[in-house]
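Only a single protein chain was left out; the remaining protein chains are all shown in position.
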Amino acid sequence: MAFVGFGTKAGMVPLHIWKPKVYASAPDNTSSLMAAVMLKIAIYGIVRHLFDFNAIDSSPDYVWLGMGIIIIGSISALVGILYALVENDIKRALAFSSIENVGIIFIGLGLSVVFAAFHLPSLSVLSFIASMFHTLNHSIFKGLLFMTAGSVHYSTHTKNIEDLGGLIKKMPWTAMMFLIGSVAIIGLPSLNGFISEWLTLQSLLAVFQIPSNVLQVSLAFAILAFALTIGLAGATFVRLFGVTFLSKSRSVNAANAIEVPKFMLIGKAILASSCIILGILPFIGMNLIVSAFNLPYMPSSPFETISITNSDDSNFASLMMPGVLVILTSVFVGVFVFVRIIGGKTKTMKYGTWDCGFGNLSEKTQYTATSLAEPIRRIFGVFYKPHNDIDADFYTKKNLYLKKSINVISTTRNIFDEKLYGKTISGSLFVLNKIRKIQSGKVNAYILYIMVTLVALLLFVGFGTHE
Amino acid sequence: MSDFSIFEYGLGILQALLIIVLSPLIVGIMRKIKAKSQKRIGAGICQPYYDIIKLLRKDEIVSDQSSWIFRVTPWINFVTTASAAFFIPVFLIYSPFGVVGDVLLVVGLFALGKFFMMLAGLDVASSFGGLGSIREMMMSVLVEPALFMTIFVIALFYDGTNISTIVSSANDTSILIVPGILFALIAFFIIMMAETGKLPFDNPSTHLELTMIHESVVLEYSGKNLALMEWSHAIKQMILFALFVDIFFPWNFVEQISLVGISIGILVFITKVSVLASFTAFIETLVAKWRLFRVSDLIAMAISSSMIGVIFFFL
Partner (left out) sequence: MSDLILPTQIDLLHVSAVILLIATFGIVVRRGFSDWLHAYRYQTIILAGVVTLIAFVTSIWELYIVSALTLGIKAIIIPKVLFYVTKKLDSPIKLEMNPYVSLRISVIASALLVAMSYFMALQLPISSDKTISVFLPVSFSLFFIGLFIIISRRKALNQIVGLLTIENGLFLFAVVVTHGFSLIIEIGLMADILVGVIISSILLFRMSHTFDSVDIKNLESLRDD
């Protein structure tokens, strides 16, 4: 029960529908605070409940509880990011992405419970740190992103990214902050999101130490959902940043935008620099977590390597962000010198974008936010039920290729709003209708029934003899 | 963890430099083989080097719509890709920089470069760039699960995501003893084709709206920036090839460090990579470009193949 309550607060699927609506309508400064702090209270509540009120022992109940948390976490992550991807309201998109991040945190927590139930304390601590570090990171970069989104709203008076564009030239510092936030949230190296996602992945990789085949395989498949989430998050923020800040302005408001006052930038700069510092020296954050939760784990110096070893002392995986930074800088210097020596000094000219010789590239020819999401909308059509209303106006009725104007209204639906909450009443009728459809006359369908029955029976027999 | 001497770090840098320097050569070899198998003569195998040097010396034209993202992207792309080369073993069985990062870091560095590349495609305000970006976006979203699943299989069989650990345990076994790794091989091969923009996924040799993915993102680049983009693409391909031969065909690594040993090791490595490159070039000649929305079928195959790999490990 406690899990359902706190879960609703943290915004897990399917109890998440309040969240995008509230975040989008809250004032700009409040929503960043809400994302950063309120969400974490819910997670804190769950953590306390799990680890304090009932000491975890190796009863199968805890295994199933952990598995349940992982499953809900994966679904939240996937569904949250899928809806973030098609959302045109920048703040709603960020709210959906919060749901995704809560999902990732839950995956870590659930793994921690499962490991603890199987008496694997070191792995349990590893995944717990992963999940808590992601919580910390999320409050930093999500706060940053909501603040920058607020600044955009402040100077353009719109939250619809279809009306934005080209803001990087008008608001360079805000754009920079949003870029840092995006790189951090999609878990790219050298910022803090990478570390926590790396740790979560490593704890997912460690499932082979669980002594149960079924759990091993099903947890291994959880990695699919996790990886898909990471990929979709990348696409989401390419789209958000690209449409909001790059290319040409799509409306007058965006074209007349000005940079926000300095004091609004300072707060963001602090958050952005903590993203960078925690990315390069992750042990600062981890030591905080270790001391806060009193974990049986030694705090270490900030420059140390994160390292996981096998039983035979060979290196399973290790990561040393300062070292990565050194390599990146030295490569950069090397390339810069090389290019200078070989290439010499060259001039750079400014000229219009290549227009295929037609001329007049306007802001209408560039890709819009909706068209950027189109391929993914098509592939994951199950979740969106995409629907295009095409309304074409022809010059003559004879030639349908000469169009005067064409108006496409393309909509996506939130299946959770509609299907789960709208259809609970009509659901029973629906089920009855389905039952009537069993006798369809399709040969395939009949064989499907046979197969389902067979599989069910075989599984039943298998379990029955096993116990 | 054992500490390495300065000499060994020097060898590590040599390995990375080998990957960076030899990558255009592999591109040249692949183009030559493709040309030959299509009954054309084709340019010499050193042509990519001439191209890069020529481009580096040219003046460049930058779109007036673009911002600093556009100008910074080639550098970020090159630096991340070239840094990833430091973690790949070439003739030694390990890379001295293995402690710094693992295969997930390599993936992350690639993703960072790709992220900026997609932004640069959107930055120039032309529909070509946007077109390339969304296609690239779709592909990377779909490839991601397959990639992580394959890494998972490899990490399970060869205990670790650390590349040096993977290669040394791969060297101790053979593909015939660990059959589950065969599934990882298939999946990795498909991913490799997708990531380097090879033919069923992307046709790198045309400039046609219908087919191009990678080319339309770099369409607006010229001069130095174009050279860096092309070169980093070549390095990425080389790194993936090197990982492929390191993980699945880990034979003939140098054990005693001597001048002769190292040169033999380098020669063996070049041969292995060239054989793989020729094989991919042949495949490219054989297949046609797939429709964009059918590409996901192929990636689904990679995913399911690595899923069965997992099953083979556990059951």
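Letters are used for the chains, namely A and B, taken in the order the chains are written, and counting of residues starts over at 1 for each.
The working rule: a contact is a pair of C-beta atoms (placed from the backbone, for glycine too) under 8 Å apart; a residue touches a chain by one contact, two chains touch by 3 or more.
Quantities reported herein were computed from a predicted structural model and do not represent experimental measurements.
Note on the chain not shown: across the whole complex it touches A, B.
For the chain left out of this panel, the touching residue among B:Q38, B:T173, B:S205 or B:S258 is B:T173. Check A:S122, A:N213 or A:N256 against the missing chain and you find that the one touching it is A:N213. When the missing chain is restored to the complex, the residue among B:L182, B:I270 or B:I283 that touches it is B:L182.
Counting over the whole complex, chain A has residues 213-214, 217, 440-444, 447-448, 451, 455, 458-459, 461-463, 465-466 touching the chain that is not drawn.
Contact between chain B and the unshown chain involves residues 171-174, 176-177, 179-180, 182-183, 186, 251-253, 255, 294, 296-297, 299-301, 303-305, 307-308, 311-312, 315.
Criterion: only the chains that are shown with their structure count from here on.
Within the complex formed with chain B, the residues of chain A that make contact are 168-169, 179, 183, 186-190, 194, 198, 201-202, 204-205, 208, 213, 216-217, 220-221, 223-224, 226-228, 230-232, 234-235, 238-239, 241-243, 246-248, 305, 307, 310, 314-320, 323-324, 327-328, 331-332, 335, 339, 342-344, 346-355, 361, 363, 365-367, 371-372, 374-376, 378-379. Across the complex, chain B meets chain A through its residues 1, 53, 56-69, 75, 78-80, 82-83, 86, 97-102, 104-105, 108-109, 111-112, 115, 118-119, 122-128, 130-131, 133-135, 137-138, 140-145, 147-149, 152, 155-156, 159-162, 164-165, 168-169, 219-220, 223-224, 227-228, 292-293, 296, 303, 307, 310-311, 313-315.
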